[in-house]
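Each remark here refers to the structure printed beneath this line.
The complex appears here without one of its protein chains, the remainder shown in place.
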Amino acid sequence: MSTLDMTSTHSRPVPHPKRSLITRLHMGTGVVVGIIFAALAYYALKSSLLTYTDKVADPLTPHTDNIVLLGSMFAWSIGFLVGIGAFIGPWRWMIGKDLTDEEILYMAGDGQGIKRYFKYCTDHKVVGIQYLVGVMTLLGVGGTMAMMIRTNLARPGGHFVTATVYNSLVGLHGITMIIAMIIVATGPFGNYIMPIMIGAYDMAFPRLNALSWWVLFTAIPVLCSAWFLGGIPTGWTAYAPLSVQAGPGMNAFVATIIIFAVSTAVAGMNITTTVVAMRTKGMKWNRVPIFVIGSTISVALAIPAFPTFMLAMVQTGLDRTFNTGFFDANMGGSGWLYANLFWIMGHPEVYVILIPGVAALMEIVPVFVRKPLFSYNAAIMGFAGIAGLSVLVWAHHMYIAGWAPSLNGPFMVTTEMISIPTGLLFLVLIGTLWRGKPWMKLPMLSVFAFIWDFLIGGITGIYLSDVPADGYLHGSMYVTAHFHFTLMGAALTGAIGGLAYWYPKMTGRMLNERAGYISFWFVQIGFNVLFLGMFMAGAEGQPRRVMDYAAVFAHSNMISTIGAYGVGIGMIILLWAVIHSWTKGTIAPMNPWGAKTLEWTVPYPVPLTNFDELPVITSDPYGYGKGK
Amino acid sequence: MADHIEQQLAPTPGERTAIFFKRTDVVRTSLLFIFWTAVFVVLGVVFYPKWMPLVMSTELKSAEAIMVWFTVISAPIAGLVLAITSNAFLNMHRGDTPPPDGPAVRTNGPVVAVWTITSLLFALVAIIWGLTEMNGQAVAAARDAKSAITVEVTGSQWLWTFNYPAQGIETHELNLPVGVPVVFDVKSADVNHSFWPVQLGVKVDANAQVTTVIHTTPTKIGAIDVKCAELCGLYHAYMETNGAVMSKDDFNAWVTAQGGHNA
Partner (left out) sequence: METPTQSEVSGGKRLVSAIAFLVLGVAVVSTVGFTLHSVSADSQKKSYATVNGTADVNGATLKHAFVSESVFPDDATARANHVNRTNTHPWPFYTEEHLVLPAHSLVTMTLKVYDGGEKLNTNYFAKVLGTVDNTMLVDGQQVSSLAPDAVQHTFTIHGLPTSTQDSLFVNIPLPKMSDAEMEKNGFHTVVFSFVTGGAGEYVWNCEYPCGDGTYAKFGAVMGQNGYMSGKVSVVNG
């Protein structure tokens, strides 16, 4: 592998490769070529489909608007990748050559300063920062939409926005946050920190690493275009046949998911291979840091899960364009088919989101309590058990769908069983806390918040998994509150803890502590108030995703809205802290927390190949504590 | 405190237990355990009966019981987790240098085993409870099939319509006689909806071309709200209608007023 040859060259300036196309391509050329591709596809499809545009009474006439829009969106994505130079390597291979060593080094962004963040850069640390900025942008956009939703629901009959806008807010908030949460820990930390943690020079497939980010990047404008195409009425679940019926904005959703699924497949494969194949000498499986284990299990779970969502979206796209009727019961299809495909992805997916967040916190606790991680094996059993069971529980989202009621019992059994591996995660955390004196720094605070939030999320999950209780609660605000406790209260809190913990290594500076504390309390108190109100509304009987509600729900909704504004203020403060500390924070020492994992043995800025000489590992990184 | 006790010379098992329960952190955690357990018990017993609507069917009654009792049963587990966590929180170390190292406990076999078995038992209680309830509802539905009245429910964007075939009426209000088992045959004229008569505590999706069925028996007279619990497009929020559980005489009078005939 040619990256290995770069070991000794990282410190001296390297001349740019002469006459190479690579040096001239960047995000700007990507956008230009992407727009050109999209425009070409638009006009080509539009003119070639003219014959169909007459309003023929035949219900099987293709829907040209949808074909043109979908085609243009995919063309944009491919065009952008062409324009940023993603296919230069594969093209060279095809004609029997490869990139020169100089080009490879150039692609790694060596000596290019801030410019490399806007290029097809293969350095895992650059990709990690790209993901971090991308995630924060998505969370900001999704959070803004959440504020709009809560504003509209502040009082009954509010009508702050119209139903079209409200439904789009709900759907786009959902999908934006889901995408953000899937990559929130494995994107920034999985890419930046994890290869250093396992003592590798880079990821196994550096070019695929860049590809996974830039493919994801192309999905963002596509998703945003939904707003200008009339929005989406379906929520993030995009249930068919509502999604088949929906207006042109739905095409943006379909294209986004297909593009995003490509990105996760590439990233998942890359991370898994890196961890399996590139651990440094001595890092046996029982010495691997728990964050690495968690992230790997998470992405490995995503690899089989997302293709089903992609498939469901391909079918939705075909139903919307060529009247294939996969999900149209009037044509012999079935909406239940969609629901099954969706939740076969959807339930593993929530654990894809959750596990890296928990794993990040498990990495943090031993450092701040100065005790070994309690029962490393139980942690792995917990993750593995959750991952294993999570593929067998999807139909608990369909207890009341009417599809196979006789399967409700078996799915209830598997779902309730998940509380056992989940319990192990709690045991690991509290076992490590027991008899410790936690060092009350920002990352540690997240651990406490996580335990409270995930406990509430977990217990309410037990009622929801019980069929008779779900008969009442399903589709109500109660469900919304439950999954926000797990996805936001647990997974996002874990990721924020991870950010506070690894921030010094990723930026060279400490995250502003006072702002961090203020933000923490605003977010956590606001969050609990917000979703306590939503539990009330759900228990009272308010359905999810409604733009208006009866007066009996007025109090609980007002409580929720007040809490939401608290979360919003806290998040803005956190964003300030992240941006401000990046350039103006106190300079961080190499190992500010006194941790024992490998990423704290390298200086900032981290050298291009991380280590001059790969370290040799003789024990796991949790050798804290005195006595036996 | 704890460290001091650890340094004593090999005590007998009985002494060790006695010492264990005298440790300050153990005492404090125990008190916190009682506090948090009580919090969750109170939360379960107070929150749901206060916030849930009037229980007007056996199904809602069993749903509410599950929520109350599962909270109470899980209270000790939640209490233990939160006791240890809040004890650690109170024990915090501030400052710019890390705290002194804690004991190097890497695992504790019996603790892991007891924890796992306890959570397994807890899961089993939840499973058995749920399966028993489901079975009871299925048995009741089969038993009542003959005496039940049938209501054909159609969801369309964005209105519920109710057809009472035996009475020969079609309405957009759901009125039911008290104490008579009812079978809802639910379908959709277009996209998916979810039929939710809130106070009856049951719910089933409305799908195109397929009929889904739920059973219940209204047990109390009062108003019911019928809502749609599956996002169905623009005016999903307004796909609500009202109805009532009424005495048999009132129901018959209502049917007659609608131009139907009493079976």
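Think of it as A and B in the order they're written, each chain with its own count starting at 1.
The rule is simple: a residue touches a chain if its C-beta (ideal position, glycine included) is under 8 Å from a C-beta of that chain, and two chains touch if they have at least 3 such contacts.
As the structure is a computational prediction, the values presented were derived from the model and not from experiment.
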item: Which residue of A:M181, A:I196 or A:V244 touches the chain not shown here; value: A:V244
item: Full-complex contact with the absent chain, from A:G409, A:P592 or A:P607; value: A:P592
item: Option from B:S30, B:T118, B:S156 or B:N252 whose C-beta touches the chain left out; value: B:S156
item: Residues belonging to chain A that touch the chain removed from view; value: 55, 63, 66, 144, 147-148, 151, 156-157, 159-165, 169, 230-231, 233, 241, 244-248, 319-320, 323, 328, 330, 510, 512, 515, 548-552, 568-569, 572-573, 575-577, 579-580, 584-592, 594
item: Residues of chain B in contact with the chain not shown; value: 96-98, 154, 156-159, 161, 170, 172, 189-191, 208, 225, 233-235, 237-238, 240-242
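Following the convention adopted for this analysis, only the chains that are shown with their structure count from here on.
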item: Interface residues, chain B side, partner chain A - complex; value: 2, 6, 25, 47-48, 51-53, 59-60, 62-64, 66-67, 70-71, 74, 77-78, 80-82, 84-85, 88-89, 91-95, 98-108, 111-112, 115-116, 119-120, 122-123, 126-127, 129-131, 133-134, 137, 186, 190-192, 194, 196, 198-199, 201-205, 207-210, 212-213, 225, 227-238, 240
item: Complex interface listing, chain A residues touching chain B; value: 163-164, 167, 170, 233-235, 237, 239, 241-242, 245-246, 328-330, 335-336, 367-378, 400-402, 408-409, 412-413, 416-417, 419-420, 423-424, 426-427, 429-431, 433-440, 448, 451-452, 455, 459, 462-463, 465-469, 471-476, 535-536, 539-541, 543-550, 556, 593-594, 622-628
